[in-house]
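Only one protein chain is missing; all other protein chains are in place.
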Amino acid sequence: MIKIVKESFDLENEFKNISSNKNGAYSFFLGTVRSDLSFSNTKIKGIYLECYEELAISQLEKIRLQALKKWDLSECLIIHRIGRLNLGEKIVLVITSSSHRSNSIEACEYVIDSLKIDVAFWKFHLLDNGEKEMVNQKNKDNEKMLKWREIIN
Amino acid sequence: MIKIVKESFDLENEFKNISSNKNGAYSFFLGTVRSDLSFSNTKIKGIYLECYEELAISQLEKIRLQALKKWDLSECLIIHRIGRLNLGEKIVLVITSSSHRSNSIEACEYVIDSLKIDVAFWKFHLLDNGEKEMVNQKNKDNEKMLKWREIIN
Amino acid sequence: MNITIKYFSWIRVKLKKSHDLIELDKAISFKELKNNLISKDPIFQEIFKDDSVKYFLNLNELNDNDRILNNGDVLAFLPPVTGG
Partner (left out) sequence: MNITIKYFSWIRVKLKKSHDLIELDKAISFKELKNNLISKDPIFQEIFKDDSVKYFLNLNELNDNDRILNNGDVLAFLPPVTGG
């Protein structure tokens, strides 16, 4: 299940939607808006998330299907928020479920790592003066993805 | 935070209890009662969890402190149920939180792997005829722990 | 024929628009389109010089400058993504 949404979501409800007696293991990754410093060293007051929605959904679906197959998952849920988010708000949730834990854990990490470098979302810091400041892609995220590419394909 | 409880718990509430604006990343592992076969190949109807509570709390606290220190976590929550649980019910929850995701993800896996082989809980299958059948420790869990021992200490 | 171009992140901010609808008399290659855009606005020179920008044609990554663009095609210019 893939969702790109403006509103927040409830972890218990999202879990219930994909839970099944055939699973013994669920791994979650939840990303939230961290109180961060802007490049001019002032505290940010939130973030803005831009998205190319049609492309992001197709990219997320591809990552999801890879994960389902490679790690024999029962389900893989990905929710990503868009728009303006305040400090502490949920940005992204990945839940993977499987019979045994090692599969769900590894798959969950793969999905969030892939999402960070391969899916059409862009993050901006919201500054006190009302301006937006672009967040740059991290080199370490790209380097980590090279490791996964040896495992997937 | 460590809790050993009879009742179930709500994922959203547990997240709220440990959430903070200084974190950007939360990793969860949730173990549930899987519809499984007994050794006599009949379907189980639930599990029973026995615990040496004082020891389990001290063992969990040790694992938690190791994880907090090694991965620079903001928080590490461990909840484990005891008593009779039906199919699909939650058994165990680990939540780790940190500024950046790789720390919370690795720490969460360490905590659940350690719990599986180092903490005083014992699982029994509940069978249709009212009997309990002991669940055996898995060799692969022990082998995985040897890998962690190279990382911790 | 018409081609839609979608702009994202710093490209959208720099161009001060999220998309363009380009009307053309005849089918042209991606390379010819790039030259067209540069002749209209030199900012495009900067975009096309940036190796980190990716191009998507109808939701598939486009790496072939000689690819002929067709009526109704949707092209997107994507800086490195930073979601999650």
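All chains are identified by letter, namely A, B and C, in their written order; residue positions are counted from 1 within each chain.
Keep this in mind: a contact is a pair of C-beta atoms (placed from the backbone, for glycine too) under 8 Å apart; a residue touches a chain by one contact, two chains touch by 3 or more.
What you are looking at is a predicted structure, and each value in this text was computed from that prediction instead of being measured.
Participant: For the chain that was dropped from the view, give me its touching partners among the shown chains.
Facilitator: B
Participant: Which is it among B:R34, B:R64 or B:K116 that touches the chain not included here?
Facilitator: The one listed residue touching the chain not shown is B:K116.
Participant: Considering the whole complex, not just the chains shown, which residues of subunit B touch the missing one?
Facilitator: Those residues of subunit B that touch the unshown chain are 31, 49-52, 54-56, 58, 80, 91-92, 112, 115-123, 132, 134-137.
The rule is simple: only the chains that are shown with their structure count from here on.
Participant: Quick check: how many Å separate the C-alpha centres of subunit A and subunit B?
Facilitator: 23
Participant: Please set out, as single numbers or ranges, the residues of subunit C touching at least two other chains.
Facilitator: none
Participant: Quick check: what residues of subunit A touch more than one other chain, meaning two or more?
Facilitator: Residue numbers touching two or more other chains: 31, 112.
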